[in-house]
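Removed from the display is one protein chain of the complex; every other protein chain stays in position.
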Amino acid sequence: MRLGSPELALLVLALPFVSFLALALIRPLRRSGRPAALVSILAMAGALGAAAALTWQAIPVARDVNPSVLWSWLPADGGPMASVGVWVDGMAMQMCVLVTLISLLVQIYSWSYLADEPPASLGRYYAYHSLFAFSMLGLVLSPGFLQMFVFWELVGLCSYLLIGYWYDRPSAARAAVKAFWITKLGDLGFVAGIVMLWAATGTFDFWPLFQAAQAGTLQVDGLATIMFLIYLGAVGKSAQFPLHIWLPDAMEGPTPVSALIHAATMVTAGVYMVARAYPLFALVPSVLMLIAWVGAFTALLAATMACVERDIKRVLAYSTVSQLGYMMAANGAGAPGAAFQHLTTHGVFKALLFLGAGIVIHHFHTNDVFRMGGLFRQRPWVGGAFLVATLALAGVWPLPGFFSKEAVLGAVLDAHLSVPFLMLIATSFLTAFYMFRVVFLTFFGHAHAEHHEHPAPPIAMDAVCRALAVLTLALGLRAALTGHHAEGPAWLPWISLAWAGAGIVLAWTVYQARAVDPARLSAALAPIDILARRRYFLDAIFAGAYRFLLLGFSQVIGWVDRYVVDGVLNALSAGALRAGDTLRRLQTGRAQDYVYGVALGVLLLLVWAQLG
Amino acid sequence: MTEIVGFCVAAVVLVGASLAVVLTPNLFHAVLWLAAALVATGGIFLLLDSPFLFAVQLLLYAGGVVTIVVFAIMLTERLVGASIRQTSRFVFSGAVLAAAVFAAIMGFVLQGGAVARPIAGGDQLRELGRALAGPFGVPLQLLGVLLVIALLGALYFARAED
Partner (left out) sequence: MPLAAYLVLAALVFVIGLFGVLTRRNAVGILLGIELMLNAVNINLVAFARFRADLAGLVFTLFTIAITVAEVAVGLAIVIVIFRVRRTIEADHLDLLRG
């Protein structure tokens, strides 16, 4: 285990926050656009430097050293009820580097991608970006569930704000709200889980919990329920079945935002949380089993949907859901290390895929892959970078995806989860197929005649893609050279490579060589095809459930409000009106009638005095 | 003995005149009956050994007030162009309520025991003058102010329309 310096970790955390405060509070700066972007980019570069220094300066320590530094937060009798602080172990530091790196690259890319935005909007965009990076870093460095939950919600808020960045588009506003509410559904479980855990153990902090869990002294009734509830939070955030439906819609945001959400910040939070809290999850094998099954199923389901999607960004979104399924399956198989490895490598090449897709969309002015083609000849660099990322995603040696996917598959096989393993193997075939479908349709094939010559993509976008491509290659080569191998039988790499190759060949046959008509292929698989095109009716089911349950409930409440609550009030007010109407007749306006009142009052006083 | 006779006479005149004031339909007559009632009240004051108050009653009340009322009646009568006949409303309920109040007051009056009448002595007028100039000096001044304000107010109200 390696331990980093908490001061540097706080610096990593502080830089994006300061940038956010500056952009949020200094109105002229925010509305100036480009200078605001520069502030945010510089702060993020500083944060990346600090994160790199943090990793560089980390010192190896024994396993039983507490990697967290805490400050008390909520004071209570007998010690603080909750504390804040930083937790700087190897995983957190690596995650910090990933988050700051992707954030920085995405921000640089956005500089060109959103060049046409009005300056005020651009400042807002960068303010959100800084807050997003700060929230994710805070989540990564959290030493306890409570702090993690706070940043967890901040991350959700930021993704809401960024998905709905073009809030004047109804579809974007709807997608933002959908993402927010679907993830909130999971967060309900998360918050209930951590509160129950606190009630049972009296602490939110990871360190004492992990110590007790590893020593076997953690006696908590209903731990399985608690961990299941906590896992629900990850289901929402990391888009696991059945709460994955928000992620494809989140494509309504600007493409760099998608890259950020998919690669480094939002969706990885769930995987990271489960990996972080793995010592607790390890105590409940039933929940782990569930995590693995749901993960593998999500991977397969999303891959089938990606195969029939026409929108390039949605294909990538489904592929993210699918890869998140891999990570969760690894978590469930008891290999959080493999999950985290896949998280980092996937973060790099998925960012590259999205940013490359941004250039593609920029070029063709459409998201529909069937209206693209022949881009490779015009933009070989972009095509090459995209191809590298695609190969990485498909899991082809010697790219990083190969090694991390290998680790995941090996772990799942190791845990004797044969059905999930088969699902994941099938998924790797489908992954290769749908990704190369996109590649063949977009970069090869015939250039559609309607496209006149386009200017080359701006230098910033191009440079970011090249940097990520080089990084992907470097990661893969490093893994290949260091002989980094996961446990697992010797045939495993060959099997997965063979499946990936088969997927590529099938995509080539159908979409490049046109040897098989895609229509016939889909006709042969008609039931799955139809289901996948309809997204397995999950959106419809959610909408239906929403309509029947929520709207029905609302109608009942509305009826009660309208007829019971309002009825009582109406009766009261009508009674008051009628009483007033009756009583006003006493006010005749004639002085003598009032004298009657006075005389009666005097009489009463006299009688009263007499009796008293 | 003379006191009893005097009281009886004054009481009969007072009650009778009062009843006439509230019952007679002719407003002008009512005012004259009021004058009679006020004079009878002055007689009661005499019986209570207060000749000065008797004089004040005659001058201010029976003289001043009645004169003002008569003038007012003549003014409104001139304006309305006919002699003002007045009628009564809710005579029965008014009588019942008045009787009830009377009964209630009687309850108190009859509860009180007999009080011996002190011997009248000294110069009442002199003592009254001292009291007005001494302990009651400030109220007397305020009363003067009140009268001035009332007169000004009455003048303002009754001024000719412009």
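General observations
Order of writing sets the chain letters: A and B. Residues in each chain are counted from 1.
Keep in mind that, in the parts below, contacts are C-beta pairs under 8 Å (C-beta built on N, C-alpha and C of every residue); 3 or more make two chains touch, one makes a residue touch a chain.
What you are looking at is a predicted structure, and each value in this text was computed from that prediction instead of being measured.
Touch with the hidden chain on the side of chain B covers residues 3-4, 7, 11, 14-15, 18-19, 21-22, 27, 30-31, 34, 37-38, 41, 44-45, 47-50, 52-53, 56-57, 60-61, 64-65, 68-69, 72-73, 75-76, 79-80, 84, 86-91, 93-95, 97-99, 101-102, 105-106, 109-110, 112, 114-115, 117-118, 120, 124, 127-128, 131-132, 136, 139, 143, 146-147, 150-151, 153-158, 161.
By the touch rule set out above, chain A reaches the unshown chain at residues 583-592, 595-596, 599.
The rule is simple: only the chains that are shown with their structure count from here on.
A separation of 96 Å divides the Cα centre of chain A from that of chain B. Residues of chain B touching chain A in their complex: 89, 93, 97-98, 100-101, 104-105, 107-108.
On the chain A side of its complex with chain B, the touching residues are 592, 596, 599-600, 602-603, 606-607, 609-610.
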